[in-house]
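These notes concern the structure reproduced below.
Left out: one protein chain. Kept in place: all the others.
First chain written, first letter: the chains are A and B, and each begins at residue 1.
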Amino acid sequence: MSADQPTTVTDRRAEVAASLADVARTPGAAKPDPIVVADHVTRHFGGMTAVDVDHLEVQRGAITALIGPNGAGKTTLFNLLTGFDRPSTGEWTFDGRSLHGVAAARVARSGMVRTFQLTKALSRMTVMENMRLGAPDQPGERLVTALVPALWRPREKAITEQAEELLARFKLDTKRDDFAGSLSGGQRKLLEMARALMSSPRMLMLDEPMAGVNPALTQSLLGHIESLRDEGTTVLFVEHDMHMVRHISDWVVVMAEGRIVAEGPPETVMQDQAVVDAYLGKHHDTDLGDDSLLSDEVTEQLEAEVRAEEDTRTEETR
Amino acid sequence: MRTVLAVLVLSVTALLAAAPAHAAAEAPCVADVATGCINGTIRNSDREPAPGVSLEIAGAGTTVTVVTDAEGRWSAAVTVPGPYTVKVDPATLPEGDVLRDPSANPRTVNATLGQATGALFPLVAADGSGPTPAPGATGAPGTGNGEVGTPSNSQQDTGFSWDRLAQQTVSGLIFGILLALASVGLSLIYGTTGLSNFAHGEQVTLGGILAYVGCQLLGLPVVVSGVLAVIAGAASGWLQDAGIWHPLRRRRVGTTQQMIVTIGLSMALQYTYQFFFGGGSLRIVTTNPTTLTFGPVRVTVTSLVSVAIAALVLGAVAYFLLGTRVGRATRAVSDNPALAAASGIGVERIIRLVWVLGAALAALGGVLMGLYLNATSWSMGAALLLLMFAAVTLGGLGAAFGALVGSIVIGVVVEVANLFIPSDMRYAAALLILIVVLLVRPQGILGRAERIG
Partner (left out) sequence: MDWNNILTNVAGEFFAPTTAAYALAAIGLNIHFGLTGLINMGQAGFMLLGAYGFAISTIAGWPLWAAVLVAIACAAVFGLILGIPTLKLRGDYLAIVTIAAAEIVRLIGRSTALTEITGASSGLRGNDYKHTFQDSSPFGDGNFQLGPFDYSLSASNSWWVRIVGWAAVGLACLLVWLLIRSPWGRVLKGIREDEDAVRSLGKNVYSYKMQALILGGCIGAVAGIIYVLPRAVQPDSMGRPMTFFVWTILLLGGAATVFGPVLGSIIFWASLMLIKSVMRAGVPDSIMRTEQIEQFGWIVVGVTLMLLIIFRPQGILGDKKELAIDVR
C-alpha cells in the first residue's frame, strides 16, 4: 500500500519516526517536542474510574493513535482533552497553554479541533453551509454585525473560496449544495474532517474516523490524514481498526481500564506484554501485531463488538 | 347554596390571607353560623368576567365596598341577617358596557346567616350592538388561576408560630402524599417512554370530575363513585396509549413532538371539561367534613381516610415495582428500553401497563384531592401539573420513588411556605424550588449524564 503513496509522505514519516526514535517505550514517556502534556487526569462516574492518566505527552506534527479494548476510557479521555467533559482531577496544556476547565468551544478556537465517533454532520444544512460553519473569525456571527451584510460579505466570500478548495480536495465539490443528511456515512466522515479543517487547526482529534466508512473510501481518508501530517498538523485519533493504526500512525498509545499501559511505535507496541494483557481474556492467544490475523475474522469480530457497543451507547443517550 | 358558597370559599381564600390590610374591602366571605354572605359574578356584554367592578353593600348600619376579582366574582360578609342594598358603581364597569337594567341598581337582597345570597347585575354593550369581538381576552374564562383552593382547615394567615408550623407541616404531608399519586404515574410514563406528559393533569381532573358525576349527578355513594372514577381513569389511560401514543411511537414521532401533542391534548381536554361542567368549582361531597383535633393540629376525617388510602395504594405500587416480575420488568424498561427488549421483555406491553397504572393513580389522586380540597374543577389538574413536574424533577426524572419523595417535599414546602410568604404565592415557591434544583444539581438529581461522541 505504501508504494502508491507520494514519496514526501514517506520522507515526512521517516522524519517523525527519527524524532521519536529515542523516546522511551514506557507509558507516559517524555517526547522531544510535545504539543499536549497531560498530568494526573482522572474522571470518575459514580464509583467507576473511567480515566486515570498519570502522564501523557503527544508529539507535535506526528500522527498518534490511541487504542485499547472497549471501555478503556479512550473516548472519555478525548472528551476531557477537548473540553466536552470535566475531569475529576488533572491538568493539561496544549501548546504551552493550560486547557484545564476551558470550555469546548474555546478549546476548538485555540486550535485543537475534534470530530465525533458518530458523525455529527448537520444533516439539514447543505454541505457548503456545514463548511462555512467551520470557519473562524466571521464577523457576521455576532448578532449586531449580522444585521449589516456589508460587514460580513467579504469574509463570507473568502470562507466560501476556502471551503470550495477543501471540498475539491475531499472530492465533495459535486455535493456542494446537497443536504449533508443525503451523504453516505463515509462522505459524512470526510465532510466532518473537511469542516474541522476550515479553521486550519494545529491539532486534529479524530474519534474513530474509520467507523462506518466503506472500504472504497478508507484509502482516501488515510491519504488525507497523512497529508495533514505532511502539512505540519498534529493528529491524535482513537481507532479500533488495527490496519489503520499500523498503516499511518507514528506513535501508538495503548489504554486499558482508564490507564495508559503502553506506548511505542506501531511496529513494536503490539508485542508489548501489557498490550497483550490488556486485550487478554477475549483474544489472549492472538498476536495483535500480526496483520494477517487481524485483517481477517478477528478484525471483523472486534468491529462487530464495537458496533454492538455503539448501538447500546446510542440507545443509552436517548 | 352551600355549593355556591364552596365555590367562593375555594376561589378566593387565597386572596384573604395575604392582605390583612385590605381585608375590610376584599375579604371573601366564609359563611358559618354567625356569618352570612352576599355574592355574585359580574360579566361584561361578551359574557366574560368583569374584574375591578366596585360594589357597595349597605345594611344593618354598616357599609362595605367590594371589588370583583379576575373571575368577576365578588362577595361580602354580613353578621346581621336582614335586607341589604347592593349598589354597583357604574363608573367602574368595563368600558363600553352599561347595566342592562339600571333601575335594578341599587337592589335589595335578604341575607341569611350561614348561607350565601346572590345578587346579579347583567351588563350589555352601551351602543346596543352585539358582542364586540375581543379575542384573546376571551382566553380569560378558560384560564385557571393556578390555585386549586385550600383545604378548609389549612391556616390562612401568614406569620409564624410553632402550632401553625405543626398544622402546616401536617397539611403539607397530606397534600404531598395525595400529590404523589399523580406524580408517580407521571414519572413512570416519563421513565418508560421519555415523554413529558403535559396532559397528566387532565387525568387528575378526570378522576375528580367523575367522582363528582358519580356522587352528585348519579347519587352514588362516594366510595362507589371513587372506585368507578379510578376504573374509568385506568380505561382512559389504556385508550390514550392505544389511540394516540402507541401509534405515534410506531410512526417514530420524536418525544419533543409528542410533548407538544400532550400540550394540545391538555388544552382540548381542559376546555372539554369546561364545556360540559362549566368554569366553577364542583363539590364531590356537600356535607361539612368532621374535624379531629390532635394538639395544635386539626385534620378532617376525610383527609385522614384519603391519606390512608393513598399510602396503601402507594405501598402497593412500591410492592408491584420491587416485588413482582412485571414490576421489575417495568423498572428494566425504565432503565434501558433497548436492553429490556433484548432480554425478551415486551416493552410495548409494559408501556401500555404503565399508562393504565399511571392514569388510574392520577384518577385516584384526583378523587382524593377533590375530597381533600372540598371541591374539584376543570382546572384542578392543570394547576397541580407544575407541582407534579416540580416533584418529579426534584426526585429525579423517571424515578418512581424519587417522585414520591419529591411530592412530599413539594407538599410540605407549599403548605409551610404559607407561614412566610403570602399564601397566593406558595405555588410560586414550589416552582422556584424546581428552578433552583436545576441550577444547583442538574445532573445529580436529573439522572444520567449524557455521553458525548
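The working rule: contacts are C-beta pairs under 8 Å (C-beta built on N, C-alpha and C of every residue); 3 or more make two chains touch, one makes a residue touch a chain.
Small disclaimer: the values here were computed from a predicted structure and weren't measured.
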item: Among B:L210, B:A229, B:L248 or B:L282, residue touching the chain not depicted; value: B:L248
item: Option from B:V223, B:A242, B:I260 or B:A342 whose C-beta touches the chain left out; value: B:I260
item: Where the unshown chain meets chain B, residue by residue; value: 15, 17-19, 22, 26, 47, 51-52, 67-70, 95, 130-131, 133-146, 196, 248, 251-257, 259-261, 263-272, 274-275, 278-279, 382, 386, 389-390, 393, 421-422, 424-425, 427-428, 431-432, 434-435, 438-439, 442, 446, 450, 452-453
item: Missing-chain contacts mapped onto chain A; value: 82, 84, 103-106, 108-109, 113-116, 120-125, 129, 132-134, 136, 138, 140-143, 146-147, 149, 152, 156, 179, 195-196, 198-199, 318
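In this text, only the chains that are shown with their structure count from here on.
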item: Mean-CA-position distance for chain B and chain A (Å); value: 55
